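To start, I am sharing the structure in question, which I have written as C-alpha cells.
Missing here is one protein chain; the remaining ones are kept as they sit in the complex.
Up next is subunit A:
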Amino acid sequence: MILLVSALGLASCNDQYLDLLPPSDLTEANFYKTANDMNSAVIGIYSSYQARIPRDWILLEMPSDELYPTGYHNFFGLTDLNSLAFLPDDQHFSDFWKKSYSGIYRANAVLKNIEIPTDYEATQKDQYTGEARFMRALFYFDLVRMFGGIPKVTSLFSVEESKSTPRASEAEIYALITDDLKAAIDMLPPKENMQKGRANKGAATALLVKVYVYLKDWKNAKTYLDKMPDFHYRLMDDFAALWTEQNEDNDEIIFAMKYTAETNGQPLTDDFLPYFGVTGISKHGQENGFPAWSLMKKYEKDDSRKAVTFTEYWKSPDSPEEEPAIWYPYVNKFAVPHTTPGSSGLDIPVLRYADLLLLKAEVLYNLNQPDQALTALNSVRERAFGNTDHDYALSDIPDAEAFYDKLLLERQLELAFENQRWFDLVRTGRYLTVLKQLETSYNPATQTPLVLHLDPKEFQKHFPIPQDQIDLNNPGVLEQNEGYK
C-alpha cells in the first residue's frame, strides 16, 4: 500500500520527467542576449561564406574557359557544366542557393536581434550591423549575378512566407545591395581596427565599386573609387608571394576568407591537385579539374603569374625514382603545404587590389580617360612581368573592342581560378563567342589540344533557378529563368 501511495505521489511530479531543457545546447530562447552573443552570431555569417566559397569554382570556373573536369572528378554533373548544359536539377545550383540564403538568414538574424543586448561597448553595435549588412550584400551580389532576380529576404521568414515569396527584380536586389554597402561604409571601422578576415570600411567601399561596375554605373563607381586611396591598399611586388600562408594578410587583400589548416581549413587547394598529391604540398589531391589549354596558352613566357597559376610537369610523389616527370598540368595557384587532405590553411581572396585596379581601368576607360585607364591596367602587367616592357600603349587600344580584349585578357591572366572569368564573360556578352570552342587537354608530343565545340546561348547569362527550390515553393511562386522552362 505504501508503494501504491508512493506511485501515485510520483504522478504529481510529472514535470520532473517532462519539463526538461537541453543541458548542452543554447536555443533561440536564450541566445542573442548579449554583445558577445551578437559577436558569435556575426562570426556565424562569415562561417557560411567561408564554407561556400571553396567550391564556388564548380559553377563559376567549370563553365568558363579556364577549367575542365578530370576523369577522376568526384562531383556529379561537372561534365554538364563544362559543356554548358545547365540543368535546373543540378545539385550544384541548389547547393549554392541554399548556402547563400543560409548566410543571408544569419545576417538577417543579427539585424533583427541587434537591439536586444544592452551591453555593447562603444561602436560594437554599429560594427556588427555593418558586418551583417556587408555580408548580406555580398551574398546577394553573388546570387543576382548568377540567377538574375531572386527572392528578396530581409527579415526572418516563417515556413509559409518562405513558400510564397516570389523573385524580386534585378534592380530591386541591386538597390538592396547598394543600400547595404553604403550603410556598411558608414558603420564599419577602418581595416586597422578590425580583425583580418572581417568586413571593414575599405572592403565595403571596394565592393560597392565592383557592384557599380556590374551596373555599368561608371560615375558612381568613380565616386567610390576616389575614396580608395584612404585605405592604403597596394599591389604587392611579388605575385607568387600572394599565394603563401605566411604572406596572406598583405596590403593587396581587400577582403578574403580566412582559414586555419587542420581545424578550419579549406578543400579548394586539394580540389585541383593531382590525385596522388604533390611532393611537399599535399599527400592526396582530389583532381577534380585541370587547367584548360584555352587559358594556359595565353600566358607569355616571362609572365611571373604563369608558374604560380599552374604547373605543367608533375612527378608522382611515391613513384619509383627512375620514372621521369610527366606532362600533367594542374592548378597550382592555391597549392600550399598542408597535412590533412581537404584542410588547407590558405586564405581565399574575395576581392583584391589587382582586381580593383582592373575595375578602375574599366571605369576610367568608360569615363573617357583611356590614358589613365591604361596606367591602371599596365600597373598590373608591370607587377606580373617585373618591368614595363609589356605595357600597352594607347595605340594598342584603338577602340572599345580592343580595350576590352586587353582588359579581359589581363583579368583572366591575373584572376584565373578566382571565380571572376564567368562573370566577366557574361557581363561583357563575350561568352557567346569565346565559349564556342574550348581547348581542354593538350598533348605536347603531338602539339595538339583536344577541342570541345559548344553552343552558348543568350539565355545562359543566368543559371537556372534550382528546380528543387521551385518545387518547394507554392505553385507558381518561384518562376524559372527563360530558356530553362
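By definition in this document, contacts are C-beta pairs under 8 Å (C-beta built on N, C-alpha and C of every residue); 3 or more make two chains touch, one makes a residue touch a chain; residues count from 1.
We take it that contacts and distances are computed from a predicted model.
The UniProt record for the undisplayed chain lists the protein name "TonB-dependent receptor", from the options "Carbohydrate ABC transporter membrane protein 1 (CUT1 family)", "TonB-dependent receptor", "Maltose/maltodextrin transport system permease protein" or "Germination protein, Ger(X)C family".
If you put the hidden chain back, the residue from A:Ser304, A:Thr340 or A:Thr428 that touches it is A:Thr340. Which of A:Ser169, A:Ser319 or A:Thr388 touches the hidden chain is settled by the complete complex: it is A:Ser319.
Touching the missing chain, out of A:Asp19, A:Glu121 or A:Asp237, is residue A:Asp19. Touching the omitted chain from subunit A are residues 3-4, 7-8, 10-11, 14, 16-29, 31, 37, 40-48, 50, 71-72, 74-77, 79-80, 83, 85, 87, 89, 91, 97-98, 101-102, 104-106, 108-109, 151, 153, 156-159, 161-163, 165, 195-198, 248-249, 258-260, 262-264, 275-277, 283-284, 315-316, 318-320, 323, 326-328, 339-341, 343, 441, 443-446, 450, 468-469, 471-473, 478.
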